[in-house]
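The complex is shown incomplete by one protein chain, all other protein chains being positioned as in the whole.
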Amino acid sequence: MRQAVTIAARDLRATYVSAFGIGCTAAFAALAGVLLVFDLRGDQARLDLWFSSLFVALGLLAALVTQRAFAEEERSGTLEILLTSPVRFWQVAVGKLFGVTGVLLAAIAATIVCPLLVASMGNPDSGPIITGYIGLVLVGIGFLSLGLAVSASTPNPLVAAAGTAGVLVALWLAGVLAGGLGGRLHVVLEYLSPTSHVTGFLRGTLAVTDIAYFLSMTVVGIAAVIAVLGWRR
Amino acid sequence: MSRRARRALIAGVMLVVVVVAGNLLAYGHNAQADLSATHRFSLAPQTKGVLDEVKAPLKVTAFLNNAGATARDARFLLARYHELNRHISFSVVDPDADPTAARRYGISQYSTVVLTYEGRRVEAPSVDELDISTAILRLVRGGAKTVCVLTGHGEPALDDTTGTGLSKIGDIFKHNAYDVRTVDLTVGQAVVPTDCAALFDFGPRDPFGPQEVQAINAYAKAAGRVMLVASSLTTADPNPLTQPWGVQFLGGLVVDPQRSDSGDPTNVVIEDLPSTSPVVDGVNRLQFPASAGLAVSRDLREGLTVERLAATSGASWVESDPDVALQFDQNDIPGPVVVATASDDSHVETSGEQRVPGGGARIVRSRVLITASDTWLTNDFLDRLSNRRFFVNGLAWLTQDEQLLATTAQVSTDRSLPLTAERQARILVLTVGLVPGLIIGAGLLAHYGFRRRRRRSS
Partner (left out) sequence: MRSASTLVAAALAVGLSVAACGGGSSGSSGSSTDVPEVVSGQPSTWTDVTVSTPTASTDVPASARKDLAPLLATRVFDHPEALSVYGLDHPQATLTYKGRTGATVAVDIGQPNFDRHFLYMQRRGSPVVYLVPADAFRPLLAMVGIDIAPPA
């Protein structure tokens, strides 16, 4: 695990030393503020619409943050060094995940001023805010792990970003398709879609199914990273 | 296949099995922790029991303004129903944005919820757990109950769509899986059919004959359910029907200068609903035009309870001579005046139980709902204030053997937050200006600090 942490620390430092990490975090915070103004237009001290918008923005953040994780390293030639070093693939995968999760947590933390502002002006229910943030972390890590798997598959960061977005859109489409079907297929497709698993976080509940879903997404993503790295070597 | 590839394949398959099994396990348990303030998305055990009875597709369509918080909460609540039973599907339709759907379902009010199941339809008056679950219970029970409506005394008709008609009441029966049978006790043998789930008399204008009174009282006493909508604007004296249930019809005309509508002190607005009866659940205010008064007897027989459901203000009175003047005098009865009551009479009979083998003693329960105005449920007034809700509650109380009593659902707290221009500006300055600015500033500091350290080390 120490190697994974080392990889994570290195990636995090590289991200925040450059304009990219700062820019992403600042842009996400600004976006959250703009979304807050629009989503408070029902004149209610509620943040469910805001969290709902942030879940969509997380998909974008995941695509941007993970595009550099492997593809950038490959472009600069350091990936080969990493893969031929005595570090095991799972340590690389987990380390990369820890690194991008650090960026995710910083971006999410930068939005905390929004619910604090709403609380200073009104009387929001704190339960959905807590579950909303738990959801952001779980959903974000799930999306990041999928993004890492895509990033590990291609040397081109833009292709990696587009691929991650494509995977997330495909999962979302599963939910759309489910609406027009019945029976078991409807149940399966609906379950596969992330949109059916964020409702709980928005209303203030933590459901075992939702947590299991996003943890599974993370596990599958990491397993895919390991498989891709193994195949590439 | 190489050994490595085989190991990778086995690992992959095992991973898929573990992930799928884990999700199936989680899906089957549907457990959740509800952190919301009123725990309104954790459904009561009775609701879960009701949902277990849904074995075929059940569709819930809630007609709500999409822009409001109620619509969002409705989606959250109905999603929970769907999670607990995947046969239940739901949609929230904005009747203003989709007037075609509103017309198709015959919707005339916001917050109407239509539930359909196996070809039957029921409406719930609001999107809260009690109303939705009660509606589902009614649907899954199967079969339509028959309600009987008395005619023959000049009562308004259920198919009368004019302002004084009762077509909206007819719609409520139709939309809630009740079959309606008209019963005219003035013709032939005066007997109320025993399969009437409830008997309604909506504002008789002509007096009842003695045989009719006997027939109605006999029905009521034999575990019957009766709603008497009386009025003093008629020659019909309802006392022979009300007094056996501990209620005296005072007649006269209630005048309430303090709580009335449109400057007419006889167009009374009821704000005092002192009872905990389910008939007044969710009822905030009522409008009872041209109401008479009721009085509850002090000496009630054993087993009989009478709830005072609605009363006028202390400034009101029962005007005994409204044709002369609406002014309180010694002939008038001072308020507050009771205008609606619910009588519940339970007694034990030594035999007659049919639900268990061997029979035995049984409890006979009669219910009688009385209102002293007959105008409040006409087409012109049914949708004023909480009149419709009051009627629907009364219907449920009269016709249902069970009712969902306990629920964790509560009305949500008001969390209004008008988004003024000043507040918008404050949000934008802080979240788009200050916080990102601080982040960028911290980043620049870190960046230049890093560069300086590198220069020093080189």
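All chains are identified by letter, namely A and B, in their written order; residue positions are counted from 1 within each chain.
Quick note on the criterion: contacts are C-beta pairs under 8 Å (C-beta built on N, C-alpha and C of every residue); 3 or more make two chains touch, one makes a residue touch a chain.
This one's a predicted model, so the numbers in the text were calculated from it and none came from an experiment.
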Candidate in contact with the missing chain, chosen from B:35, B:102 or B:283: B:102
Interface with the undisplayed chain - residues on subunit B: 65-67, 94-100, 102-103, 107-110, 383, 418-421, 424
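Note that in this section only the chains that are shown with their structure count from here on.
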Distance from the mean Cα position of subunit B to that of subunit A, given in whole angstrom: 43
Subunit B to subunit A touching residues, read off their complex: 8, 11-12, 15, 19, 22-23, 25-27, 29-37, 41-42, 67-69, 72-73, 75-76, 79-80, 83, 86, 413, 415-419, 423-424, 426-428, 430-432, 435-437, 439-440, 442-444, 446-447, 450
Of subunit A, residues touching subunit B in the complex: 16-19, 21-22, 25-27, 29-30, 32-34, 36-37, 40-46, 48-49, 110-111, 113-114, 117-118, 121-128, 130-131, 187, 191, 199-200, 202-209, 211-213, 216, 219-220, 223, 227, 230
